[in-house]
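One structure is given here, and the rest of the page talks about it.
One protein chain omitted, others in place.
Lettered A and B in written order, each chain numbered from 1.
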Amino acid sequence: MNISFRHLLSADQVTQEDIQAICKKASFFHHNTSSSIFDLARGKILASLFFEPSTRTRFAFEAAMQKLGGNIITLESGASSSTKKGETLSDTGRIMSGYCDIAVIRHPQKNSATEFAKHATIPVINAGDGSNQHPSQSLLDIYTINHFHHRLDELSIGIIGDLKFSRTVKSLVQLLAFYKRHTFYLISHPSLKMNTETVAWLKKCGHQVIETKSLQDTLPLLDIAYMTRVQEERFDTKESYDAVKNHYRLERAHLTHAKPTLTILHPLPRIAEIAEDVDTHTSAKYFDQAQFGLYIRMALISEMLGLEI
Amino acid sequence: MNISFRHLLSADQVTQEDIQAICKKASFFHHNTSSSIFDLARGKILASLFFEPSTRTRFAFEAAMQKLGGNIITLESGASSSTKKGETLSDTGRIMSGYCDIAVIRHPQKNSATEFAKHATIPVINAGDGSNQHPSQSLLDIYTINHFHHRLDELSIGIIGDLKFSRTVKSLVQLLAFYKRHTFYLISHPSLKMNTETVAWLKKCGHQVIETKSLQDTLPLLDIAYMTRVQEERFDTKESYDAVKNHYRLERAHLTHAKPTLTILHPLPRIAEIAEDVDTHTSAKYFDQAQFGLYIRMALISEMLGLEI
Partner (left out) sequence: MNISFRHLLSADQVTQEDIQAICKKASFFHHNTSSSIFDLARGKILASLFFEPSTRTRFAFEAAMQKLGGNIITLESGASSSTKKGETLSDTGRIMSGYCDIAVIRHPQKNSATEFAKHATIPVINAGDGSNQHPSQSLLDIYTINHFHHRLDELSIGIIGDLKFSRTVKSLVQLLAFYKRHTFYLISHPSLKMNTETVAWLKKCGHQVIETKSLQDTLPLLDIAYMTRVQEERFDTKESYDAVKNHYRLERAHLTHAKPTLTILHPLPRIAEIAEDVDTHTSAKYFDQAQFGLYIRMALISEMLGLEI
């Protein structure tokens, strides 16, 4: 095992060495199409526990396990769960340890994955606990950036949309902060700004942080435009959501003055944040990014199970 | 690959040569029980996406993929889908292409499978888009007819029940029309008659078409009695459904004057259309028909993935 953690619950746990090890392994799966990898996880079972719906993340983990030759057991919808009968997540985690070899959990409650892992004797991956953490997403973001820019230092990174609730943004900046001399352009509606502690911490890490409201003025400066969806489920009222949901929308016309090496990323699903006419632009890399999620999950699973290639 | 289509979205796409190639491959899987077929689709993943419930069709596709040695990822219920977050089906199709090798989709909306396939880079099978198309069902119907009658020409085919909304009927007559000199007995309540364009087209193709209301008078003339379920979900009001739902019901006593070679088919599930006492009659072939669906799906998947036997 080349990684420092047993469970992957938060981006906080991930070291720079972990990122290197996981991206190296992901790159191997990305470029190796020999059928020998189909036997790596033979006889192993992944419990894929989604107490909150997410087809994309669930499918990425389940495809990854199966591409490694392993099997999956799925909870598609929390509605049909023992926890509905009142079982604690910690009990569920312990019981799953008797049936499976590794577990992935998404749950609407903050720290749910940590609770699940409390007595688990198998590795646990947090695939989203409310607005808190979603560390495998950040690892695939990092992998994608490195793939297209061939470096993880000195980048001009625009983060656009929901910088307040988005767990994706939270985890991503934590990992990017390891590297040197970034310029972060934080582009959001005033009600969705990044919290001041994180901004201060990024500066303390030696990065430049520029907060702005204008996407179009900033776009020509960026190496990376990381778009996010404003998630209705994080708002208290429909009114407060409606007020900001379509505040930023990237259209092809905006890209006229962008750098030729700009990469546009998005954790997906996208709704109106990126117009469809952007999809065919050479800078549009969000579908590649989604696909790279498969290799990152293959890397994570094989590292956490201690599989030897 | 011996077939003319990349995606199977509609029976319109299927040529007579396609039918021949698929039925030949299905027959191979029907009669070959050697374990060597268990490795054909090794390392491949089928995305089984059911936005509308259907245990039978879903299980047939998932069993088929697994009998070929492949893996499956399942969306059992659209309720837990990214599309609930507002993602377009076209985006979903593109993202799934990054994780899986082939996709099957059922969705209540007309043309949903076509939309899903729009940017998909993997083969897509339409397993039912509302009342529109369900082409793999028709292929298994054709296979079943050929299996029991040893020909696909000059048959007396009764189609009974819902000739208006049933996608099964729509696709079936399209495929049967390729062959020669059939007599179609269209037996339905006036409110569920086949649309006049289809009737005219069948005649133009050289077939005889007889529209009638009486199942019992017609039964002795038939080689095939294709029963259909009147589907509540296709009606606007419960009243309009109740008025016709039990209009045709096949009972064992009706079969006294039937040809000994009659085959009774039904796409299933059946409710009251066929009495249980018919099940043990030698003409009852609807459970065989359901099972043959497994072989047709194995044939389709292996052809569309380009697997070599």
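Here is the rule we use: a contact is a pair of C-beta atoms (placed from the backbone, for glycine too) under 8 Å apart; a residue touches a chain by one contact, two chains touch by 3 or more.
Please read these numbers as outputs of a predicted model, since none were measured by experiment.
**Q** Using the touch definition from the top, which of A:A60, A:L75, A:I105 or A:M194 touches the missing chain?
**A** Missing-chain contact among the listed residues: A:L75.
**Q** If I consider the whole complex, including the chain that's not displayed, which of B:I3, B:A60 or B:L152 touches that chain?
**A** Only one of B:I3, B:A60 or B:L152 touches the chain omitted from view, namely B:A60.
**Q** Of the listed residues B:Q13, B:S27 or B:S77, which contacts the missing chain in the full complex?
**A** B:S77
**Q** Specify the residue from the set A:A11, A:A26, A:C100 or A:I301 that touches the hidden chain.
**A** A:C100
**Q** If the missing chain were put back, which residues of chain B would it touch?
**A** Missing-chain contacts on chain B: residues 35, 38, 50, 53-56, 59-60, 62-63, 66-67, 69, 72, 74, 76-77, 229, 231, 268-271, 279, 287, 290-291, 293-294.
**Q** In the complete complex, which positions of chain A touch the hidden chain?
**A** 42-43, 45, 47, 71, 73-77, 79-87, 91-92, 94-100, 119
Here is the rule we use: only the chains that are shown with their structure count from here on.
**Q** Roughly how far is chain A from chain B, going centre to centre by Cα mean, in whole Å?
**A** Centres of chain A and chain B (C-alpha means) sit 40 Å apart.
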